[in-house]
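Note that this complex is displayed minus one protein chain, with the remaining chains in position.
Let's look at subunit A:
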Amino acid sequence: MIHSLFLVNSSGDIFLEKHWKSVVSRSVCDYFFEAQERASEPENVPPVIPTPHHYLISVLRHRIYFVAVIQSEVPPLFVIEFLHRVVDTFQDYFGVCTEAAIKDNVVVVYELLEEMLDNGFPLATESNILKELIKPPTILRTVVNTITGSTNVGEQLPTGQLSVVPWRRTGVKYTNNEAYFDVVEEIDAIIDKSGSTITAEIQGVIDACVKLTGMPDLTLSFMNPRLLDDVSFHPCVRFKRWEAERILSFIPPDGNFRLLSYHVSSQNLVAIPVYVKHNITFREGSSQGRFELTLGPKQTMGKGVEAVLVNSQLPRGVLNTNLNPSQGTYTFDPVTKLLTWDVGKINPQKLPSLKGSMSLQAGASKPDENPTINIQFKIQQSALSGLKVNRLDMYGEKYKPFKGIKYMTKAGKFQVRT
């Protein structure tokens, strides 16, 4: 399946290569570089590039291209999903997935890649198992290793892969037994010029951090499971129980994992938590444009809107801006024409606004499109859809765990057309 993997940085250097079958010359990447050159933006490089003898399937994460070399027919999503899993694993291990981190930990990276694929077919991709095979590097361990000469390869061979619960290792022990669940909902919306909603939907995830001793068997139930329209589960969730009783029943992996992602049925009207008043005009013949933007809370269920960040790609004709934010800071990059306004918290009494003028290229005709405004925000302690967890029970172990649940709403792809 996957023949080789090349890691390419944003300046087009191959800084890591790994082969699972016979060695493929790195010159195969020239086809990739060609495509990269043709693309105007880094994101526009096509994910699948056919070459005379191979096929290149690439993903772009953290400004690094992960280019897999394929020799024969394979579902492209299989490769893409795997590459993303690799990136997730690196992130899990090194905290960040940057070129520097990978170069610093090249041996661990190599060991990981070796375990994750055998002959190009995925072998161990569960983080619980990998962590048993190869210990993630920590500062402490690095120090200890240099002194004692011990290694970061697990002495114990993993048990999880062989057990009935392949995602959980055995012999987990904690002094404080805790289980935390974060219900995070993201609202995707497109708002048109006049402020009416073109499309809006809510997607949510439940991320869990479970640190429980032994083999706990958890059940999580909702007050209003009917809200969930389409769901996808971590493999640990028992599908039949969900189908029959709308209860999440599972033996959790150890540590952090995503338990569930869901989509809220579209029949429910989505409450848009913020509104935007805008007035962006370019006049024909004048080298000035007006820019006015005001944000305000709409339906937020009494919770404050925080961490608001506005950005907008201004037309190419804009040379510079002279704006005045009522709160927060704004930046404008004259090269990329990206306007960013870090608003912070919205105070309903005093609405934040950004007003001023834009200077345009002299003599150039007026841009025909007004920029789109992308907004990010957070609302703590509330899930926009109203989803509520009813209770969490644990079976199979004797102790009383500490349980916690947190709700949050975020903006996903929230766009306002002007």
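Here, a contact is a pair of C-beta atoms (placed from the backbone, for glycine too) under 8 Å apart; a residue touches a chain by one contact, two chains touch by 3 or more; residues count from 1.
Everything below uses one rule, namely that contacts and distances are computed from a predicted model.
A.B. asks: What is the protein name, per UniProt, of the chain that does not appear here: "RalBP1-associated Eps domain-containing protein 1 isoform X9", "AP-1 complex subunit gamma", "INTEGRATOR COMPLEX SUBUNIT 9" or "AP-3 complex subunit beta"?
C.D. replies: Its UniProt record gives the name "AP-3 complex subunit beta".
A.B. asks: Which of A:32, A:55, A:93 or A:181 touches the chain that is not shown?
C.D. replies: That would be A:55, which touches the missing chain.
A.B. asks: Among A:8, A:251 or A:389, exactly one should touch the missing chain; which is it?
C.D. replies: A:251
A.B. asks: Among A:92, A:182, A:207 or A:229, which one is in touch with the chain left out?
C.D. replies: Of these options, the touching residue for the absent chain is A:229.
A.B. asks: Please give every residue of subunit A in contact with the chain that is not shown.
C.D. replies: On the side of subunit A, residues 1, 14-19, 21-23, 26, 40-41, 43-44, 46-48, 50, 55, 57-61, 70-78, 80-82, 84, 103-107, 109-111, 114, 118-119, 121-123, 125, 142, 146, 149, 151-155, 157-158, 161-162, 164-166, 188, 190, 192, 198-199, 201, 203, 215, 217, 229-240, 243-244, 250-251, 258, 261, 263, 313, 315-316, 365, 367-369, 372, 374, 413, 415, 417 touch the unshown chain.
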